[in-house]
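This report concerns only the one structure given below.
Every protein chain of the complex appears in place save one, which is left out.
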Amino acid sequence: MSNTPASLKYAKTDEWFDPATGKVGISDYAQEQLSDIVFMEITVSVGDEVQAGSQIASVESVKAASEVNAPVSGRVVAVNESLPNNPEAINSDPYGSWFIQIEGGDPSGLLDAADYEKHCQERAH
Amino acid sequence: MTEPTLFELSSPGRTGVTFPEADVPRFELPDSSLLRDDLPLPELAEVDVVRHYMALSRYNYSVDGGFYPLGSCTMKYNPKINEDTCRLPGFLYTHPLQPIETVQGNLMLMYQLQEWLKEISGFAAVTLQPAAGAHGEFTGVLMMRAYHKARGDHRRVKMLVPDSAHGTNPASAGMLGMTVKVIPSDARGNVDLEALKAECDDTVVGLMLTNPNTLGLFDEHIQEVVRLIHECGGLMYGDGANLNALLGIVRPGDLGFDVMHFNLHKTFSVPHGGGGPGSGPVGVSARLADFLPAPQVGILEPAEGDTPPLYGFVTPKHSIGRMKAFHGHFGGGLVRAYTYIAMHGAEGLRDVSQYAVLNANYLAARLRGTYKIPYDRVCMHEFVMEGRIEGSDVRALDISKRLMDYNFHPPTNYFPLIVHEALMIEPTETENKDTLDRFADALLKIAEEARTNPDVVKSAPHSTPFGRMDEVKAARELVLCCWLPEGYDSNR
Partner (left out) sequence: MTYIPISPQERDAMLKTIGVESLDALFEAVPSEYRFPKLNLPPALTEMEASTLLAEIAASNENVRGDLISFLGAGMYNHYIPAVVDHILRRGEFYTAYTPYQPEISQGTLQAIFEYQSLMTALTGMELSNASHYDGATAAAEAVNMAFAVFRGKRRKVVISPTVHPQYRAVIRTYTQGMELELAGDDPTADLQASPEALTPLIDVNTALVIVQYPDFFGRIFDYTRFIEAAHAQGALVCVVANPIALALLKTPGAMGADIVVGEGQPLGIPMWYGGPSLGFFTTRKQYVHKMAGRLVGETVDSRGQRGYVLTLTAREQHIKREKATSNICTNQGLLALASAVYLAVVGKSGLRQVANLCYQKAHYAAAELSKIPGVGLCFSQPFFHEFAVCFPKPVSEINEHLLEHGILGGYDLGQDYPALTDHALIAVTEMNTRDEIDTLVEVVKEVLS
């Protein structure tokens, strides 16, 4: 059973967004599905304006590759530059492993933890 | 029991093959600033090298060693005569830029092979230049793009690809910046016609279709699919990976396909070589012939009386250009395929496909009661079943690994993506009934083991020289060579 902190909001494409800090990452469910992550790359820079649903990063595991999208629109105010050097941290600590920080993001279109868990269960078949 | 690397076997001062002393006066080497100091290559005697590679060869499973039912790869027997014909000195030691008058044999062979492939596939023209299937596919997609552009049809940017397609199909379209639209399959494994109709508009470049598809099924609405694509102004691309089912059975050109790549290393017995070289000629319909890569082999002067024609190179009018240096995989690909087709003739080629289809259906019939075949109808040269057993948690991967203990190469795993725990089995026509029965027996036995003794399946293989590899370690530590230059600054 995946861990889904209630303080965060979630996109259907498995990114989490922290309304308190503006940080963005991928969910525990997502890292489990990908399995052992061996490479990650952030494709936006500080100062970029991103749209919800646009690509901000890509992640590759031993058996899969996935795009990571911005869960909300806004301006990128920080990127986690140390994460690409230690991509396996996404497996061990998905909610500590933030990718970027977005300013001015509106989380109202995102799922809360309970709805996101339901969304994950529906896809488990 | 692991074999040391060449670098570990090396011993300073040991020599292998040596060369004669120079028979010309000595010339000064360039300034030392242009020269390298060290050449860190291994130092070995010839016998060391032979024993090393003999040891490595024994770690490999091969078609010569046993049954290799790897779906979509057509691992048929590679006739030994091909190995001799492609090594004839007249082929081995001709330079690609020699005057054409001195290589009429090569050019005649290439011209005739073009003609034979046209006849087999029903296309108007064929290029032999592409180096492999994926390279042929890229060639084909470039021609489709050029065709639309030449007509001033600049809106066409959307390539349709069924969900059962090989990954190379979307990747080829992606290399040209096209958007890829995935078309689902219907319940019988055909292209879903309603979904296809919904995408057919004036932005369609074409549809990239493997037929029979990667489920091993011939699309039951193929003519309707072709009609829909042509009606919206798109082109039909055929992925020839599965052509081994169609020789003398049906010609893709007759069905209305506009482009198709051949895999000479699958259908026409060119050996796979542990991952290449392949050879991927491309056939096209008349409207695409002017866009073929340059150069093509053609007849420059027709035959007259006893004088044979003069073969040479020609450039198609609106050629997309050159796909590789020189003329394609001549020696390793074209000569072997030529030998194979010459020996089979029309009836032999039809036998190839009929028996390939017979063998696949026979295996499916023997396994059907135990393994689920999700799109179950008469298959062509391959079929896909689910690698899971009622009442057991073993997975397709475990079954594959366990097959190695029975001395079989596993089928293709986890492809196509639309079947859970897919095991894709392609026996080819060059296997006898006894082999197929032994293979089916092994799979039935493994299904039994999965219920009674699942651990023996999940920890397989047991009898191979190596166990399962730690792929995570390989990807995270990335040790990609056994040597690095001394004092090399990787933090530049």
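Which chain is which? They are A and B, in the order written, and residues in each are numbered from 1.
Note that in this section contacts are C-beta pairs under 8 Å (C-beta built on N, C-alpha and C of every residue); 3 or more make two chains touch, one makes a residue touch a chain.
All figures in this text were calculated on a predicted structure; none of them were measured in a lab.
J.: Which of these, B:Arg155, B:Lys197, B:Arg227 or B:Arg322, touches the one chain of the complex that we don't see?
T.: B:Arg322
J.: Which is it among B:Gly206, B:Pro271, B:Pro316 or B:Gly387 that touches the chain not included here?
T.: B:Pro271
J.: Could you list which residues of chain A touch the chain missing from the display?
T.: Touching the missing chain: residues 38-39, 41, 43, 58, 60-65, 67.
Just so we're on the same page, only the chains that are shown with their structure count from here on.
J.: Touching chain B in the complex: which residues of chain A?
T.: These residues of chain A touch chain B: 36, 38-39, 62, 88.
J.: Looking at the complex, which residues from chain B come into contact with chain A?
T.: 471-472, 475-476
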